[in-house]
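A single protein chain has been omitted from the complex, and every remaining protein chain is retained in its original position.
Think of it as A, B, C, D and E in the order they're written, each chain with its own count starting at 1.
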Amino acid sequence: MPYIEVNVTKGATNEQKAQLVEGITDLMVKVMNKNPYSTHVVIKEVETESWGISGKSVKRLRAEGNTANISKV
Amino acid sequence: MPYIEVNVTKGATNEQKAQLVEGITDLMVKVMNKNPYSTHVVIKEVETESWGISGKSVKRLRAEGNTANISKV
Amino acid sequence: MPYIEVNVTKGATNEQKAQLVEGITDLMVKVMNKNPYSTHVVIKEVETESWGISGKSVKRLRAEGNTANISKV
Amino acid sequence: MPYIEVNVTKGATNEQKAQLVEGITDLMVKVMNKNPYSTHVVIKEVETESWGISGKSVKRLRAEGNTANISKV
Amino acid sequence: MPYIEVNVTKGATNEQKAQLVEGITDLMVKVMNKNPYSTHVVIKEVETESWGISGKSVKRLRAEGNTANISKV
Partner (left out) sequence: MPYIEVNVTKGATNEQKAQLVEGITDLMVKVMNKNPYSTHVVIKEVETESWGISGKSVKRLRAEGNTANISKV
């Protein structure tokens, strides 16, 4: 019955999404003994101008090249 | 004051959305005695490649015709 | 596959929760043609000091008797 | 470490989003003593036909001019 | 910058939580090339009377021994 919501900025490929869905489901089965058929993994993508860290949008941080302490991507 | 978030794969019509909003609001009023004017129902639609069940995306499960134990839609 | 999250202040009885779960699931089946076995309804209860409307907590609004324009409960 | 999710109907400009991100981050720093570099503010915009209040969508409420008791916008 | 929310019924041990946090973070780094220091994994536990599947609470489904098609746990 678990429901896992992955919030991330836009840009994941379908292959990356498939790997996240498979990997997280495997974890729920192995670690928590959950039934995979009732395990839901949902990926919600957010535009970079709508995600802020340290008071600035990711879009602006990337434009400034100012991401060292915050995020690789 | 309740806030109800309906997460579902894409494809609902505006008529279906209207029925969900009306039906869920009615439930909050009848069952919980909530004021409808402060009852918010929000429908969030997710692409089928971003929703996974049993470790595979709904998009792939549908392509495989493999949805019997998982979901009608 | 839908996942419905009901956010509400604390105080629902188990009977009320059961009615919400049943009623919302019925709506998802009738309106959206979803399979009930993959329909998840989750109720998240929040303390009244942690829910704010119009800039004040529900706890304070109730103590002031100031809920006419906001919420019955 | 806080994660703040702002759910709102569509239509915010990038300038408005920037002000929300900056303002909410400042609050987390001043009120809660949080580190801004681990404070995430995410804005999720919802179509007006997918947001319901009082059992009707915001789209319909606005078309009816019937928003006095509900919301300015 | 990802934020992953794991919603699950109550009962996870701290060791299980640690494995989920570590495993999901590893996935975000390997699959998505995210910085682990900005990857947040949050586990939200829900009482079994507040989680419904197929229109009934998990608490009731378990009491009835009726969980075969729904969930192992």
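Note that in this section contacts are C-beta pairs under 8 Å (C-beta built on N, C-alpha and C of every residue); 3 or more make two chains touch, one makes a residue touch a chain.
Just so you know, these numbers come straight off a predicted model, no measurement behind them.
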Missing chain: touched chains present in the view: B, C, D, E
Contact set of subunit C toward the excluded chain (per top definition): 7, 44, 46, 49-57, 60, 69-70
Hidden partner chain, residues of subunit D it touches: 1-9, 12, 16, 19-20, 23-24, 27-28, 31-35, 38, 51, 53, 58, 70-73
Touch residues of subunit E, complete complex, unshown partner: 14, 17-18, 20-22, 24-26, 36-45
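Here is the rule we go by: only the chains that are shown with their structure count from here on.
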Required steps from subunit C to subunit D (each step between touching chains, minimum): 2
Winner on C-beta contact pairs when A-C is weighed against B-C: B-C
Subunit A on subunit D, rotation in degrees - Cα superposition, rounded to nearest 5: 120
Centroid distance [mean C-alpha coordinates] between subunit E and subunit A, Å: 15
Rounded Å distance, subunit C centre to subunit E centre (Cα mean): 21
Residue numbers of subunit A (touch at least two other chains): 1, 3, 7, 20, 24, 38, 40, 42, 44, 51, 53, 70
Overall pattern in which the protein chains touch one another (line/ring/star/complete/other): other
Chain pairs in mutual contact under the definition given at the outset: A-B, A-C, A-D, A-E, B-C, B-D, C-E, D-E
